[in-house]
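A single structure is presented below for examination.
As you look at this complex, bear in mind that one protein chain is not there, while each of the others sits in place.
After this line comes subunit A, so read on.
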């Protein structure tokens, strides 16, 4: 049985700490699309003086932080349908151009949430079964194959403790062999031709404990 964090003396990252860890790895000048969930929080963790262009698939190029409650512009939303602002230099394009940007390889990075990632980089993030009551794919499949890099930000396990980093995805795929890096509440893990490789872990967590919460084998260093 996996011991709990408090017994072990390590603390998982919370959602904004995961986002902050992702943000640390995004250099100035990148064009980045952020999926719904933890990825959305990444934009607020990149300091304004580091110029990163955030692209939203509904055609907003260069969006900025959420507006104050009394300054919401109902015509300006992100792909999660939340109000955003536009930075200086930002632009609006239509949906076909937006996905030309995505599919055409013009994004440096996309960060998505996921249900599962397999050790070969397969990602499942849109349907929980082949007979889902109302499956909703949105732009995930286009983003997963189109961006130059695909990172995933998610919890390391389900609420029930089932690993999300698996040998083979059990849920319907969003894209095959697409993910290159995973940021969880416990670790940062690269997807390599040899499988998962641990980049870093939260303080105090042992490799063995991390492996116990991961279905596929991990490699160190």
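Quick note on the criterion: a contact is a pair of C-beta atoms (placed from the backbone, for glycine too) under 8 Å apart; a residue touches a chain by one contact, two chains touch by 3 or more; residues count from 1.
Methods note: contacts and distances are computed from a predicted model.
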The chain that is not shown, which UniProt protein name from "Membrane protein", "Nitric oxide reductase F protein", "3-oxoacid CoA-transferase subunit A" or "Iron(III) transport system permease protein" does it carry? "3-oxoacid CoA-transferase subunit A"
Which residue of A:40, A:98, A:184 or A:214 touches the chain not shown here: A:98
Per the whole complex, from A:39, A:113, A:139 or A:195 the residue touching the absent chain is A:139
Absent-chain interface residues of subunit A come out as 56-60, 73-77, 81, 86, 92-96, 98-100, 102-103, 127, 130, 133-142, 145-146, 172-176
